Every structure is written in C-alpha cells, then in structure tokens.
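Every protein chain of the complex appears in place save one, which is left out.
Each chain gets a letter, A and B, in the order it is written, and its residues are counted from 1.
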Amino acid sequence: MMMLEARGIAKTFVLHLQGGTRIPVLDGVDLQVRAGECVALSGPSGAGKSTLMRSLYGSYRADAGSILIRHGGVMVDIARADPRLVLRVRRDSLGYVSQFLRVVPRVPALDVVAEPAVARGVPLDQARRAAAALLDRLNIPHRLQALPPATFSGGEQQRVNLARGFIAGHPVLLLDEPTATLDDANRDIVIGLIREATRRGAAVVGIFHDAAVRGAVARRTLNVQPHRDAA
Amino acid sequence: MSGYNFAYLDEQTKRMIRRAILKAVAIPGHQIPFGSREMPLPYGWGTGGIQVTASILGPPDVLKVIDQGADDTTNAVSIRRFFARTAGVATTTRTVDATIIQTRHRIPETPLHEGQILVYQVPLPEPMARLEPSRAETTRMHGLQEYGLMHVKLYEDIARYGRVANSYDFPVMVNGRYLMSPSPIPAFDNPKLHMSPALQLFGAGREKRIYAVPPYTAVRSLDFDDHPFRAGRAPGICALCGADDSYLDEVVTDDQGTRMFVCSDTDYCNERAAAAAIQGNAA
Partner (left out) sequence: MSDALLSARGLGLTFGPITALDEVHADLWPGEVLAVVGESGSGKTTLLNVLSGRMAPDAGTVWYRDPARHLHDLHAMPAPQLRALHRSDWGFVHQNPRDSLRMRVSAGGNVGERLMAQGIRHYGDIRAAAQDWLAQVEIDPARIDDLPHTFSGGMLQRLQIARTLVTHPRLVFMDEPTGGLDVSVQARLLDLIRTLVTRLGIAVVLVTHDIAVARLLAGRLLVMQGGRVIESGLTDQVLDDPQHPYTQLLVSSVLSA
C-alpha cells in the first residue's frame, strides 16, 4: 500500500535580504514509499536531503509538485493542504524526528515524549507509561526522565527526540539523522526501533549519515543530487 | 414664617425634585440625578432627605423626624423644628400618627401602613462605589444588571470574617432588577424594606441622587445560598421597655463601664413602656 508519494517536488529559496538571491535546491524529485518500507535519502552534503525531508513534513513549502501522505484512508497533498489539515495529518499519520529537540523548556522529558500520544487521544497515565518504557529502552535513566531535557547532553536529547517520534506509532515516519550523536549501543537500539516500525507497516524515510545504520534498515536509497543551477 | 416659600424650597425646585421622585418610583431602586440645592445645613446632615421632604410636604401632613431611631437627638429636633417653622406643619414623635417620616439610619420598629412615606437620608447612594470608583462604569453595570462584583465583596467578607461584614448599609436587590443601597440602616432593618405598605424615598444631597422603593415592592438582601442573609441584633432585651425584638443601642452609663441596652427606636420604647404602665395600672 502506497503511504507516501511525492512527484516533481521543486524548491527554490529566495533570499530577499540578500537582494533576492535565488537558491534552487530541489527540482523534480519523485519518491514513493509503501507500507513497511524504509527509504534512505543519500547524496553529498548540501544536496538537499534535509530540504526534501522538511518539504515532506510541510515545514518547507514546495514550489511545485505534490506530496501525498496516506491519512486515514485518503491521500492528502501536504504541499497544498489547508494548514489545519496538515496539523491533523501530523498528529495522526505523519511523524518527524528532527535533528534538534524543540520543546517548552520546563517540561519533563517523560511528558515531552508522552505528548504526541496524548495528542492522539491516549490517556495521560497510559501515555506516560509508554513514554517511560521507551525512554528506558533508550537508556535514559529514571532520574533524568523527570527533568526537562534542556540540560541533557546532545545524545540524551536526541534519544528523547527519538522516543517522542516513535511513541505515537505514526504510519509514516520521517527521520533526519536519528543516530548522529549516538554511541554504538544506542545506535543498535534505534535500528531495532526502526525495524519494529517497518514490521508493523510504517513507511519510513530517513537520512542516515552512518552507512551501517542505513544498511541495517533501508531497503532502498534515493540519491538526492545537488541542483544543476546551484552554485 | 414670612420671607420663605412653604417648606423653604421654591416651587420650581420642588417641581424638579418631584419629577425625579416620580421617575424613581417608576423605576424602583434606580438612582435618578437631580439638581440638589444648597440647604441651610451641612452635607452629611441630611440635605438630600430634607429636600425630598420639602418637595412632598403639604399643609395637612404630620411630620416625624428620627435620627438613629431617636426623635430627640439634635439632628432630628432641628429638622423637625425647621419644617414646623418653614411649613407650619404638625409634627409628631409617634410613628403611627405620622404621614411623612424623615429618617437617618433606621426604619421604625412599629410597622408602617399604607399612605405613609418614609424619607431616608443617604450619604452614598451607589452600593458599588467602594468597589468600582468610576461612576460611568457603575452606571453601565446597573444598566446591564452586572452585579457579580457586589457578590465578590460578600465573598471576600465571608472568606475573611466567616460572614458578611456589613452590619449596616447591607446591599439589596429591588424588584429583582436594581442593586440598591438601603442607606446606612442596620441590616436588622433590611427585612422591613420588603413589601412595605409605605412609600420609601431616598435622597442623597451631596451625591445628587434620588431613588425609591414603591409600596409593596420586593426587596431582597444579597446573600449566598449557603450563607443566607441574617438580620443581626445585639442579644438581650431593652432595659427600659423589656422588648426582645427591637434593635438595641448600647449605652455606657458610668465611668466603670456599666452598660445597658435600650431600644434605638425611642417612640417604640415609649409606647411599649406606656402600654405596660396602663396594663400595670389595670391589673
């Protein structure tokens, strides 16, 4: 079953503050991901992998093309949908693990992780139990789970971010460098999480700078090439 | 007395005040502005009440004036004498005989009857004045019947003192519509406002407001369901007449702190004492 279908995505940034400089990044990118599939985005640094990822999530506005995401039986075009529909798709169908954790500074890690599940209607205590289990699995000690992640190390923050991304069981999951700051043991745990997600039928798109991770989880690779006009 | 119009005020002023009174009667509890005149007594001594009395007084009227229930205090005596001289009307201290009773801070204990008019001297006509300083805003609140703020005050009292702290000037709702200050009468008198057969007029001279409670109008003291209004009085009986149902004044009788409680309503006390004497003689 097709879960994500992007066709002809183009993206050019116009920097008005730099005299209207145009930076073309994506031009006619196609991507299809089926249920249970994990596709890795590859290509040199600056080729536009993260731009593509953010366009898929709707954080960047695609200039052309369509990005269809399966949302409760219908395909929603993230590139054109009403913002409120995009928010519902994100809540129920489309998960995203960014490189950096961005949350209200004071909230304990446990609640940061539980939040996406609560947003989908899981009762708070149940969501907290699931969050604790995930954080346990990712080796975040109990004493840290009750603290806001702002003071955590980079690796710990990334694991909190991952737990937050995986908890809600979204059918489409976007992972932007999920293992960048992790040691080997934790990296293997993340590999396990991704495999479990695809096994339950999730469609995963990831940027993995670590070839070992990419090899372990991705069935296919989409090579994103630097734009011809980019200079 | 020559040199003055009947009852001191000129007829134009009386007419203006009567118009305000008619409006006030038409809208029970609603404050009507009026052009308060300079009177030959200072503000706070009853300039509002005296103008209302002057405007409604006619030659056949019988006037009674009380101050805190008493007919014999300076203020009461002066005002009574003022109208006796400027209008030549009959005066009395007996509640039942009076057609007009001007009062400061009390409602007589003896039940009023139809045809009587009770005129209150009012220092602060706006019940929310201490809570909301802007008159424009309180006018708007009256217009829209927004009286939550008044209940906030009652809430504060109960939270702080366990009960509503107003033992006088206890705010009332008139005819289910307007929040009204009953003037600084003791809360004990509030129930007498309700469905009274007499016409009740309120005059505030300094604040230039007149308002009214027509006969047989519902007047309810504000309260909470679980903290119902209670009319309080000092526990005890009158040392002079033995009344156990009247509002009592505490009187210190010597330098040793000896105290006695007596009826604040002197007419009521006298009538009771006289009746007891007659009964005593008859026995």
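Just so it is clear, contacts are C-beta pairs under 8 Å (C-beta built on N, C-alpha and C of every residue); 3 or more make two chains touch, one makes a residue touch a chain.
Only a predicted model underlies this, so the values are computations on that prediction, with no experimental measurement involved.
The omitted chain makes contact with just one of the residues A:A10, A:A119, A:A180 or A:A216: A:A119. Considering A:G73, A:P105 or A:P141, the position touching the chain not shown turns out to be A:P105 (whole complex). In the full complex, chain B touches the omitted chain through residues 143-144, 146, 148-149, 151-152, 155-156, 158-160, 223-227.
Taking the whole complex into account, chain A touches the unshown chain at residues 13-17, 54, 58-61, 83-84, 86-87, 102-107, 118-119.
To be clear about the criterion, only the chains that are shown with their structure count from here on.
Chain A and chain B have Cα centroids separated by 77 Å.
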